[in-house]
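A single protein chain has been omitted from the complex, and every remaining protein chain is retained in its original position.
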Amino acid sequence: MTVSSEAAGRPAPSRADLPPRADQAATLVARNQLSPDAQLLRFESEGPLRVLPGQFAMVRVGGGGLLRRPYSYCDLLDDGAFTLLVKEVGVGTRALMNLPVGGEVSSLGPLGTTFDLPPPDLTPVIVAGGVGIAPFVLFCRRVAQSGRRGIVLLGGRRRPDLYLWDAFERFGMDVRVASEDGSAGHHGLVTALLDAALADAGRPFLYSCGPTGMLLRVAELATAAGVPHQVSIERRMGCGMGCCLGCVVWARPPSGGPEEYLRSCTEGPVFDAETIAWDRDPHPL
Amino acid sequence: MTVSSEAAGRPAPSRADLPPRADQAATLVARNQLSPDAQLLRFESEGPLRVLPGQFAMVRVGGGGLLRRPYSYCDLLDDGAFTLLVKEVGVGTRALMNLPVGGEVSSLGPLGTTFDLPPPDLTPVIVAGGVGIAPFVLFCRRVAQSGRRGIVLLGGRRRPDLYLWDAFERFGMDVRVASEDGSAGHHGLVTALLDAALADAGRPFLYSCGPTGMLLRVAELATAAGVPHQVSIERRMGCGMGCCLGCVVWARPPSGGPEEYLRSCTEGPVFDAETIAWDRDPHPL
Amino acid sequence: MAEEKSATVDMGVEVAGLRLPTPLIAASGTFGYGDEYREVADYECIGAISVKGLYLEPREGCPPPRIWETPSGMLNAIGLQEVGIRRFLAEKLPAVRALGKIVIANICGSSLEEYGELAKILDQAEGVSAIEVNISCPNVAEGGIEFGCDPDMAARATEVVRRGTRLPVIPKLSPSASDMAAVARRVAEAGADAVSLINTIPAMAVDVETRRPRLANVVGGLSGPAVRPIAVRMVWEVARGSRLPVIGMGGIANAEDALEFLLVGAAAVQIGTMNFVDPGVWRRTFDGLAAYCRRHEVAAVRDLTGTMRSGTAG
Partner (left out) sequence: MAEEKSATVDMGVEVAGLRLPTPLIAASGTFGYGDEYREVADYECIGAISVKGLYLEPREGCPPPRIWETPSGMLNAIGLQEVGIRRFLAEKLPAVRALGKIVIANICGSSLEEYGELAKILDQAEGVSAIEVNISCPNVAEGGIEFGCDPDMAARATEVVRRGTRLPVIPKLSPSASDMAAVARRVAEAGADAVSLINTIPAMAVDVETRRPRLANVVGGLSGPAVRPIAVRMVWEVARGSRLPVIGMGGIANAEDALEFLLVGAAAVQIGTMNFVDPGVWRRTFDGLAAYCRRHEVAAVRDLTGTMRSGTAG
C-alpha cells in the first residue's frame, strides 16, 4: 500500500481485497458499561468473521427501529468474537444497550474501506473524539502486532467519555488525553495536543475519527504540515451496501478528477482526508 | 342483582357501580408456563386495583404493536396483584410472553361489564373453551367466598389446553373436561357435557366464554332449556374505552328495544346471551 | 390548572376565532362524545374536543371487523356509527359541556342539503363553539364520490355550512386530493375560517390465509404514527399555499410530534389514534410542549407556528 492512495477518494476498492461479507446472527455475550451512556458490547458471530481495521457492521436489533444502524468494529478477538462501542443517541442504540446478555442481533459485515497500516518509516498518530475511538482498537492491535508503536490522542467532554484509554496503553501506545471540562488531561479540545504529537512522531501518519469539527481541524493541520491523513467519516446510513445513497460525502479529488458524492459506506468510511470537500460538507461544527 | 337484567343488553351500566379505572404501570413478577403456547402471568400494579369478575385490562407492552391488547383479569390476589392468562396469537401476545420477569407493562383497567353472581337459589354452570376460562378464576373465587359451589365445564383441543383445571378444584368446583383429541375427559366438544351438567345443577345459571361456535351452541341450549345465560364476548378492540367502536356486536334485545351495535368493551364484554343476534354475528364457527 | 404548571409559558392559541387554553384538540372519532376518557386523561391539557362525526339521523355503521393494526398504524372502517344530531344535543352534549371544555361539532353529510341542515341546527345549539366539516363523506347524489376529493365539491359543502351558521367553520381535508393547498384555497373562498388535516388515508389489508379483507368494508382509513410524515408534509403545503389557519393532525404521540406540525405551520393540533394507545398522551404532550418552550425561550406556544427554518445546515 502507498502512503497516499493514488485513486482520488479511493473509489470502490475491489471487493477482492476485502474480507467476505455476510449477514450473520450474533449473540451478545458480555456487556461492559464504560460510562453512564456508553457500553462496550461483546458479540459472538454464528460463523467465521474476518475484519480489517476501520470497517463497520450494519446491526439490526429488535425494537431498534426499521433500519439497521452502522457501528465500527471496535475489536476482533481471536475466537471470532467482536466488540462494538455504543453510545446512546436514539432508538437504535437504546435497543442495543438494553439487549439482555444472550440476546441476538443480525450483523451485516464487514463493510467499507479500511485504515491502512502506515509504511514502516512513518509513525501512526491517531486523533479520536468520543465514540470515534472505536475503530482504533483493532487498528492499534494490528500496529502492535507489527511490533510498532504510535501516539493516540483521545478527547471527550469529561473523563468518563475517554473510552478504552487503558486498551491503548496495553497495546503500548503513547496515550494523551484532553477533556473539555478539564477532568482528565489537557483542559480543552483534543486538537490542541496535535502539534506536539506530530513533532514527537517525527514522520507521522495521521488517522482521525470523531465529530466533524474535530476532523476538519485535524485535516487543516495535516494539510498545513503536509502529513498524510486518513479519516473515518460517519454519516446517516440506510443500507451500508452502497444502494440507498443516503450516506454520501462530497469529494473533490486533489488529483483533479470529477467532483462527486461518494458513499461513506462503500468508498468510505475511511477516506484520504484530502479528498473530502470539507467546505461543502453539510455537517458543520 | 336480578337473574335476567331488565335493560336489554345491559347498556352502559352506570360507572358508579363499577370500580375506578386507571392506566397503571404493572410489573411482571412471576410466569407460569401452562402449555407450550400459554402462560399465566402475575403482575403487581403500582397502585390499588379493584376488579369485578369478567372485567378486562388493555395492556401495552414494548414491541407488542401499536395498539393495546385486551385480556380478561384471570385472578385478583389479596395484595393487589393480578394474573393474566395469555396464549400466543400474534405480535401483542408474543411480546407479553417474552417479557422478562421484572419487566413493565401499562395496564388500563378494570374495563367493561361483569359476570353477576347467581341468586342464592341458582347453581352456576360455567362453560369455557381454551383461554375463555380466564375470567372464571376470579368468578369462582367469589362463588367460593360466598360459600357456594358450581360446575365448571372446560374444553380444549388437547389436555395441555385445559388451563387451570386444578384452580377450580381448589375452589371446590365440580370440574368436568372435554378434549377434541380425547387426551383428557370426554372425547369431543365441551358442549356435549352441558345437558348432564344442567340436569345435575337442578336450577342452573349459565356462564360462558370461548370460541364463537361454542358460545352459539351454549346459547341455543340455554334458550331451549329456559336457563339464564351470561356470555363474555371477545372482539378485536382498539381502545377498550368505548371510543374506537371497533369491537361491536349486533344486539337484538328480546324486550323489543332497537337493534344496534353494542360495544363489547363498554356494554360488554359480559352480555345477557339472549341480547346477542348470533345470526348476524360476523364471527361464525 | 395546566397553566400553573408552566407559569412562564403561555399555552393558549387562537384559531378560527376560538381562544383555546392549549393547542391540543381531541380528534373527532377518537374521543367519543367527549367524556369517555374523564377517568384516565388529563382534561386540563385539552384545548378543545371535536366530537364524533354527526349526521342528521342515527347510523348503525359498518359491520365488523372494523379495525386492524398495521405497522405503526391502524386501519378503521367504522362507517360513522353515531346517534344523530338530535340525540347528541339532548343526551351527549350536556355531559361534555359539564367538563368545561370547548366543543367542536364534527358533521358529515350525504348531500349538500344535509350539511346545510346540520349547520342550522348547530347554530341554534348552546355549547357548541365551532363546526368541523368532514368532507370525506360520499356524496350520494354524485354516485358516492367523496366531497373532499374535488375542490369544487369541497367548496360547495363549505359554502352551505357557512350560510347555515355564524359559528367558525373548519373543513377537515381529505388526503386523497392531489393538491391539498388548492382545496384549502377553494374552501377559504367559500367561507372557511380554518382547515384541519389530515383525515385518514384510504388503505386496506388482507388476511392471506382466508383471502378475505381484514375489514368488512374492504377499504378503511389509515391513521397513527405511520402516516405522520405524510401529514406533516401536507400541513406544510397547505400552510404555505393558503392563508387559512391550519389545525394539523396525523399520528401525534408526544410533544416532538406536535412540534413538527406547529413548526411547519399549524396553529393547533389534534390528537387522535394515540388516545386509543395511551390516554397519558395529553399530559405528556402538554408538559413536553411547555418544557420545549422554556428550553428554547419561547414565551408563548403560538409563537412557534410556522417557524421552521430553511436549509438543514448552519
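In order of appearance the chains are A, B and C, and numbering begins at 1 in each one.
Heads up, the rule we're going with is that a contact is a pair of C-beta atoms (placed from the backbone, for glycine too) under 8 Å apart; a residue touches a chain by one contact, two chains touch by 3 or more.
Small disclaimer: the values here were computed from a predicted structure and weren't measured.
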Request  = Please pick, from C:A95, C:A125 or C:L263, the residue that touches the omitted chain in the full complex.
outcome  = C:L263
Note = Among listed residues A:V86, A:L99, A:V248 or A:I276, the absent chain is touched only by A:V248
Message = Of the residues A:A22, A:A144 or A:A225, I need the one that contacts the missing chain.
response = A:A22
Remark   = Among A:R42, A:R68 or A:R217, contact with the omitted chain is made only by A:R68
Remark   = Those residues of subunit A that touch the unshown chain are 15, 20-23, 60, 65-68, 106, 108, 235-239, 241-250, 260-261, 282
Note = Note that subunit C touches the absent chain at residues 65, 70-73, 75, 149, 176-178, 201-206, 208, 210-216, 218-219, 222, 224-230, 232-233, 236, 251, 256, 259-260, 263-264, 292, 307-313
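Here is the rule we use: only the chains that are shown with their structure count from here on.
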Task = For subunit A and subunit B, let me know how many angstrom lie between their CA-based centres, rounded off.
result = 57
Inquiry  = Distance between subunit A and subunit C based on Cα centroids, please, to the nearest Å.
reply    = 47
